[in-house]
Each structure stands twice: as C-alpha cells, then as structure tokens.
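Scroll down for the structure; my scribbles are underneath it.
With one protein chain removed, the remaining protein chains of the complex are shown where they sit.
Each chain gets a letter, A, B and C, in the order it is written, and its residues are counted from 1.
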Amino acid sequence: GCGGGTAEEPAPAEEPTEEQVEEQVEEPQLKMAMVTDVGGVNDESFNESAWNGHQKARDELGFEVSYVESEQDADYERNLETLLDAGNDLIWGIGFMMGDAIAEAADFNPDQKYAIIDSAYDDTPDNVVGVLFKAEEASFLVGYIAGKMTETGKVGFVGGMDFPVIHGFHYGFMAGVKYANPDAEVLVQYADSFVDAARGKAIANQMYQQGADIVFHAAGGTGDGVIEAAREQDKYAIGVDMDQNHLAPDNVITSAMKRVDNAIFMIAEDLKAGNFPGGQTVVFGLEDGGVGIAPTSDKHVPAEILEEVAEVERQIIAGEIFVPDNKDDYDANY
Amino acid sequence: MRNIDFDCKVVEMKNIIKKFGDFTANENINLTVHKGEIHALLGENGAGKSTLMNILYGLYQPTAGEIYINGEKVNITDPNVAIQKGIGMVHQHFMLVEPFTVTENIVLGMEPTGLAGKMDMKKAVQDVEEISKKYGLYVKPNEKIYDISVGMQQRVEILKALYRGAEILILDEPTAVLTPQEIKELITIMRNLTQEGKTVIIITHKLKEIKEAADYCTIIRRGKHIDTVEVKNTSEAELASKMVGREVSFKADKESKEKGEATLRIENLVVKDNRAVEAVRGLSLEIHAGEILGIAGVDGNGQTELIEALTGLRKIEAGNVIVNGKNVTNNTPKEIIENKIASIPEDRQKRGLVLDYTVAENMILENYAKEPFAKHGIMNSTAINKFAKELIEKFDVRPEDEKIKARSLSGGNQQKVIIAREVTNDPDILIAAQPTRGLDVGAIEFVHKSLIQQRDKNKAVLLVSLELDEIMNISDRIAVIYEGKIVDIVDAKDADENTLGLMMAGGGIQNEK
Amino acid sequence: MLDSLGFIIGTTLMYSTPLIYAALGGVMSENSGVVNIGLEGMMTIGALIGATVGFYSGNPWLAFLAAGMAGGGLALLHAVASVSYGADQVVSGIAINFLGPGLALFLSRIFFEGATMTKAIPLDNKMPRPIHGLLPRNSFLDLVFNQYATVYIAFLLVGVVWFLLYRTKLGLRIRAVGEHPRAADTLGVSVYKIRYLCVVLSGVLAGFGGASMSLAIVSNFRPTLISGHGFIALAAMIFGKWKPQGAMWACLLFGVSNGLVVYLGRSDAPFEISMQLLSMLPYVLTLIVLMGFVGRSSAPAANGVPYEEGER
C-alpha cells in the first residue's frame, strides 16, 4: 500500500540458527524480547539500538533474545502478547507509543516483567520498569560542539514532529549552542514528517543557504535528507540516536546518541543479578552512559573542543549546568 | 454496362463453419464472387453475415472451411493478410477513432514516415486528397471525425480500404445511416469501383438497394446458405420471403384518423450540442393527439439535441416546450416523465438500458420507486418480476426470462424491452428516435405496429428517423429538419421521396450557408 | 529575495522530478488503454534496485538503468494480467502495490545482510550534477540549475514522450489503441504488442522515478522512501489530462507548493503558522486548481477496458 504500509522488518535470516545453536549449548537461559514500534527494527534509530542491546545481552549474558515488529499502532498489544506466550522473562516495549499497551499488559499479567523505553508512569506497576533518557544532555553536548565549531555563527536544528520527545533534543541543543557561543544564532524548523527525505533536504539546504554551517537533526528518515544536503553542500551535519557518521563520513561530525542498547543491557544485567528495578522509572543520562556523543566525533571535532566537552559533561553530571528539555525551561534560563 | 469477368473468381468461400462456443453462427456457407461484380449478402439480424465477412477479413478464424482468393487457397490469419490479398472492409459499426483527423484515420497502420519514425503528415494529407479525388469520395482531410457527418465518415471508411489498395471491398450495412441522396451517391461510387475492375460485397437488409445496385445476391438464414440469385430476375418479395422464410408485408397498414388538439408544442427552441454550438436554432413544432409526426432529416441536423432537450437530458437555451398546456422547459427527466412523455432513445445501449441489470430491472427503470414495485424505499421483487413476466409475454421478448441480463439479449429484443417499458407507461406523448435501427424486417414490423397502436389510442407520436422509407411509411405528417430548423411540413399522403430528400439536403431553401 | 526565489525553484525541481518520471509512465500506459495504479509499487522496486546496484557497482548510470528494468519487470506482470488475460486493471494494479514493496524489502534483506535500509552511496558514485561547481555556490543560477542529471533527463523525457505520442507513427498507433482498439485491430495494428510495450515502458519510467529518489535526492533506500509518490504521480497524470506536458505541469505545481511549505515554514518567516496546516498546502492547492481551472478531464476512450483480439 501507500505510505507506512510496509514499514515492517523482521530478524535477519541467520538469527534463529544462531539462537538454536546456543539453545543446545547453554543450560536454562533467561529469555528477553522486544516489540518495536512502527519504525521497524532497522530504523537506524532507537529500535535498532534496542536490538543491539538485546544482541549484546545475548552475547555477553547468554540471554535468548527475539523481537516482533509492529506495522500499525494497533499491533502493540497483540505483539506484546505474542512475546508473553513465547515465555519471555522480560518483555521490552520500544518507544513511548507503547506506553498504554504496556500498562494494559502489565495489569493483566502481574507475574510478567515488562520494561518500556521513553515512557514513564505516574505510579509504575511493580512488574514494569520505565526507562527514560536525558536526550537533552546529549543534545546539549552536540550543541556545544556546534556552537564552538560554527564559523558563520549560525547553526540549524531540524525536528521531525513538533512534540515533547523531540523538544528535548531541540532545547537541549539550543542551550548547548548558546552556552558555547552566546551570540550564535540557531535556525529551527520542523519537517512535520519522519519519512519525507526530500523535505529534510530542502529544509537543510535552506538553512545552509541562510548561512548555517552545521545542522543537527532529530527527524528519523527525514534526517537522511538533512545529511544528504550536508554532503552536497559540503557542510557539517550532526546525527541522532545512533552514530550516523557512516552515512556521510566527511560531514557528520558527531551524533547525539541515545544509548538504548546500554540501557537495555544494564537492565538485563540487573535482571540476571535478580534485582530487577520493578515499579521504578530509571532515567539514563550522561552519568551512566545512557546518552552521549558518538565515538567517531574525534574524526572532525578538534581535540581541545572534545576536552571542553568532557568538562561540560562533568559539570552537567555534577548539576552545575542546567539542561532544559522544553521551551519554558529554556526561555527561563537562556 | 456492367463488366463482370466470370472466368475470374476473386472470392470463393467453401463450406465455412463458425462456432462461438456451442452457438453456430455460420453453417456450411458457400460464397462465390466474380471480378467486377457487386454481390449482395442478405439475411436477418444474426443470420451470420457479419461473421462470414469477418472471417473473410481475418478477424475471426473459421471453425472449418476453405477460402480461395483469385483461385489461390489462402489462410487469412489476421487483417494484415487480408489487406495483402487486396481485401478491404467497411464495418457495420464504424471503426473510426473519434478524436483523430480524417487523414490520421485513413493512414493508421500504413503511415508515411520520415526519419526517426516521425510521421510525414504533409504526404499523408496529399495521398488522401489524391485517392479521394480519384474515386470521387469527398472528405475534409484535416477535420476531426466527430466534426463530420455520418455520410463523410462512411466515405472515410471506404477510403481506408482503398488507401490500402483494396481490390475486393466489403461493405457491411453501409446504407443504414444514409439519406436517399447519399445512398444514390454510394451506389454510383460502387459502380465506379467496379468499372475500375474492383469487386464489391455489400451486406444489407434493404431489398430496394439490392435491386438497384447488386448483380448477384446470396441469402443467409440462421447461419445457413439459402440461395444465390441473379438479382435482375428476382422480385423484392421473393428475396424477402427467402430471407425470413415466410411472406412479409411492407406497407404498414393503418386506417386514416382525425387528429386531436396539440398535445406537445415546441416554440422556437434553441439547444446547443456538446461542443457548445447551436444545433437546434429556433425550432417550432406542434404535435397533435392521435397523429404520428415524422421528422425526416440527415443525421447531425439537430435531431439528437432536439430529443435530448425534450426529454430533459440537455439544457434548453431559449424557447419553450409545452405539454398539455403545461410549460416543461428545462424540467428534469423525472418531471418530464411524470408529465407523461415517454421516449425510445436512439442509442438503446447507451441510454435505453442498463445492460448489467436484468430484463426485469430494466422494465421498471422509470418506475422503480413507485408502488407496487417499491414501498417506503424497499423494493418488491415479486411484484417486479410479475410485471416483467407480463410484458415479456405481451411483447414477445426472447428468451422468455426476466432474470437474465439485458446485455445478453439480441439487439431487437433489447429494443422490445424498451418499447414494452415506454408504452406501458401509458404516455400522452411518445418520442421514438431511430426505433428500428439495425433491426430486421420482423422486428421492424413489430415496432411500427406498436407506434401505430399508440396513435390509434389517440396519443401523440413523434418519430425521428434517418430512414426516409420508414418516415413515409407510418407518419401522418412529415416535418423536414435541416440545420436545426424545420424547413417544411407536408402531409404523408402527398409527400414524395425526391422532394423530401432534396429538402433534407438543404435544397429547396435559398437562405443558407 | 532572488535567492529565496532560486531556492523555491530548486526545491520545486527536486520534488517534481520523481513524480514526473512516474507520471510519464502513467501517461504511456493509459494512452494505450491500460490503467496503471501500480506506479507506487514500481517506483519502490526501482528505488531499491537503484540504491543497491549503485552501491555495489559504483556506477550510477548502470544503477539507473537497472532500476528501470526492475520497474519494467514488475510492469510486465501487470501487462500479462491486463493485456493477455483481460484482468481488471485496477485490481492487478493494487496487487502490484503489494508485490513491489514486498519484493523490495525481501531483496534488500538478501543484498544487505538482513537490513531493509541500504548502505549510503558515496557522493562521487551518485548521479552526476552536470554543472556542479561551474556557478558560484548558492547563487540564484546555481540554486536553479545545479541539479542532478536525473532532473534534466526527466524534462528531456517529457519532450521525448510528447514527440513519441503526437509526432510518430508509433504514437499514432498507441493513441488509436487507447481510443478504439478494435479500429486499430482491423487495420492490422497489434493491440497486444502496443499495450505490452507501453505498460512495460511505464514500469521502466516509474523505476527511473524511484531511482531518482534513491540515487539523487538521497543516496540510500529505506522502506519509507517511497510513501505515496506513485499515487501523487497518478493524480498528476489525470490532472494533466493524460498528456505528458500536462502531467509535467501538475507535478511542478505539486513541487512548488512543497517548496513553499519549506520556505514559509522557516524560522525567520514573517508569520507563524502551524507546520501541520502548512503541510496540507500541496494537496489543498491541487484540489482547488482542479475545481477552478481544470474541470473535467477525459481519459482515452478505451482506458481500462480489456481488449480481446478477434472478439466483437
């Protein structure tokens, strides 16, 4: 069909065979599985990162892992149930969109452990862990880098859709830029789409044309266009969620990474150690490596700036720098 | 004088059999045609004439049988072969691409081309002008088909064949849509062609033409070869009975009758055609109860637009239509029907029937919402089927099955369904447009009877037809339409074909062009 | 100011190009009397194959052609169904729209270790930009004319298709087949051959359209890359009254309104307007134009009607 009709992508062919192999060698192992949101597992973003976390848990903790992908909003509940029937010890919901579904499932299956990425509850059920990321902290760091590295004094931010989760990236970035370079200007535009690469490209082109020389995107597939524009214009871009340097090695100077993989791995460790943080909302930030900048940053970012970044990071962790994740906080502080 | 070369058999078809599924359209038909002869094929609708000719032209493959062209056995697998063999065909239903120009239609498939497959239009036009001059077939090379008269369209069809160097020309019911003058022209053209040494096979239902034009005539009935006769020593009556297998009466018998007061008054009506050109230009007319008023005219003089305007299908720009003293100008079709005007549309398949509806469903097309067929918007199939059964019975529609789709009915039977429906509406005014087009004598007899019955029931009947014979046969008064105006009205008694034909062609009146 | 204009024009061209290819595809197929709503599927497979061949061969032209062939291959299915087997052309088109993306993802996994997103093609192996670097960066002329070859080819093809349809004998036959197949048949023009040719060509063009996304606008394929373009192109073709030049104008209208969306949505825009509402502009505009200025569009007479040689 048209549009998202086909955004469905299951496991690589070789996956199961490996699993079966392990099944034979390993003695009774823990089972962990995840339900992706409609982005699908190869979304170059948090779904993929989450799956990496699972694989890490498989390789290092001997977990048995699998996943189901969702094609439509309506698939979440039944996919969670598919994994429930598969007898998993821990089931992950990847993405805030699954908030309701997880709550529902947890309510009906008190003995089943669940965890959800990017979502918190007012009072979290005992069998659920909410996992949040301080995306704004990573965004602040890349913003700092942008503020330092811009030669034109203008940088840009391209958002996917104009809503809270993206606002974290948006205002964290702006704050970082301002912190590094108070009179730098930040051009902001939302594409109102996570799939329209052409629009991402057009917006980025416009920003570069207006004099920006570094553009940060938090816009999924639309971001492909942003990075493409950077390549063509031979300007800089900043990736999001994962290290996107490979998309344009000469142009993506860094990425604001959301280490969903780390988070999942850590929770898996807790689970294995028998202290599953049920009923809590765990917030990952710079402190615990839940967010951060891409390892490839040193390819383009001068060492001295990276040292400053390290210092800024320390200050943020120490609470000496306040990082806003919404308009009001930003306006109040910057 | 005719110059037939009897030693040279240009066409020989031997024991041709053609089956469509289990239905046999041609059954052991033999046909022999000599060089320079005009050979007529006569038969009722569905007798198998077109099928036989389509086989000769390579459109159908015979189930069995042999074909010889100029004595040589041939296997005509497709029209290309036929064309190579010098066979050309003008089809019963014109095969013209409407939005194309005359020239484009003629050269299609044999286009003169320059480099890179680019068409050489200039040359094409020259060629067309050349042959049209050569055979005296006048056409306007650069006009689009939908802009030219049916007569010219026919000439285009013939030119298509001649352009491909046809030696044998097949004409399938060419005269159905022509005026007497155009028919005369056509006959002269056929003569000229035979003078040129070409051979003509003509399919027709019209015995008069056969007498006039043909040398030989082969009669086919229900797919079987009945006889081949030399025309000059046979009578029309004989041909007719051979064709139908029984005696047929030609003159529709109706006793004269006093006409009542005007039921339908048309006051200087103005109507535009699809291309927003005025087609009906201030036409006025009165039709009285108990008369059949025939409108004679060449196709494309505003008949279609006139009828569509009267039935509410086309906007009336100016003028009035008054029915029983009530002004129904620009009323909706529904309102018109409610004002007791019924009509037999000229295109039975486009307007008259929903081919994918059953016969029963078609029988109630105008009354589907009325009791007893429907109540509070719920349809009552028993009532509908009962009604349909009666009409099928009464109007002898075949097959006698109200549940089959109208599509699978034959042309004539489709027409019967329409007539049954319209007449049963018990209208004050019945408009019949080309009611017998494409029907055979039997069916025609029936239609004419029904029209006359209405008249005798003191209804007003407006008959529009291109068939002058038909008009003269059953009308009480005849109005001649030319370029959207009535040029004259005469009593059928003292009407004569030639003067009418002349008026239809715009003669007789000075102020024109 | 001039730069803004340049930007809008440039964006218009970028947006319109893939649509123009696909719309031309529609024009070819439907002028021969075969409805083609499978453009979306054909674009998708084209985009995938383009990105794949481009990545592995490093030769954009090879990739572009491969994409065309992929689209044509899928179109061949449509042709078999709708020409040889008198299929309902809408239905078979819908089927193509399931098969195209399905196959695309399926193949992607085979070519890229189970990933449905292909690897990025290096800038030098993308479609060339003929006059890149000749003009001062981001000058008006640069913004307008410094486009990928695919853009120029698209407009070139508009001319080619126009010439083919209205100036060559093949074109005359194609249109005849679309208007009155029986007439063409009786003159020995093979309706089947013509329709097969046109449908496959339409697939090739749609494939090009997909490739113009994955080889020029971006440099990789993802499942969401083609999301609705085929349907927009279909609309553009109808909008353009089944004529190549008409379809082109429709695509440009669509492109320019997208350019405006981006231009008006920029942060220093004179007025503040919700991006969601702004995003409706292209579609609303299209409807308004259709209502106001275009009116009834008429398809080729025999469009969508299966034809059987030798039946009456």
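Rule of thumb we're sticking to: a contact is a pair of C-beta atoms (placed from the backbone, for glycine too) under 8 Å apart; a residue touches a chain by one contact, two chains touch by 3 or more.
As a convention for this text, contacts and distances are computed from a predicted model.
Missing chain, UniProt protein name: "Nucleoside ABC transporter membrane protein", from among "Nucleoside ABC transporter membrane protein", "NADH-quinone oxidoreductase subunit N", "Carbon-phosphorus lyase complex subunit PhnI" or "Multisubunit Na+/H+ antiporter MnhB subunit". The absent chain, not drawn in this view, touches the displayed chains A, B, C throughout the complex. The omitted chain makes contact with just one of the residues C:V160, C:A269 or C:V284: C:V284. Looking at B:K14, B:K257, B:K272 or B:R351, the residue that reaches the missing chain in the full complex is B:R351. When the full complex is taken into account, the listed residue touching the unshown chain is C:L234, out of C:A176, C:L234, C:L252 or C:A302. Touch with the chain omitted from the figure is made, among C:P101, C:P181, C:G210 or C:P300, by C:P101.
For the chain missing from the display, the contacting residue among A:Y114, A:F140, A:F194 or A:F284 is A:F194, taking the whole complex into account.
Although one chain is not displayed, its contacts with subunit A can still be listed: residues 1-13, 15-16, 33, 38-39, 66-69, 71-75, 77-79, 81-83, 85-86, 96-97, 99-100, 104, 107-108, 160-165, 192-195, 220.
Think of the hidden chain as still there; on subunit C it touches residues 37, 77, 81-82, 85-92, 94-99, 101-103, 105-106, 109-110, 224, 227-228, 231-232, 234-235, 238-239, 274, 276-277, 279-280, 282-284, 286-287, 290-291, 294-297, 310-311. Touch with the hidden chain on the side of subunit B covers residues 19-21, 61, 311, 313, 332-334, 336-337, 343, 345, 350-357, 361, 365-366, 368-369, 374, 377-379.
Everything that follows uses one rule, which is that only the chains that are shown with their structure count from here on.
Number of steps on the shortest path from subunit A to subunit B, with steps defined by chain touch: 2. With centres taken as mean CA coordinates, the chain nearest to the overall protein centre is C. Multi-chain contact residues, meaning those touching two or more other chains, do not occur anywhere in subunit B. Subunit B makes touch with subunit C in their complex at residues 50, 54, 57, 59-61, 78-80, 83, 89, 91, 95-100, 104-105, 108-111, 113, 116-119, 160.
For subunit C in complex with subunit B, the residues that touch the partner chain are 163, 167-170, 172-173, 175-176, 179-180, 182-189, 301, 310, 312. The part of subunit A that touches subunit C in the complex is made up of residues 1-9, 11-15, 40, 42-44, 162, 187-199, 201-203, 205-206, 208-210, 221, 224-225, 228, 231-233, 246-248.
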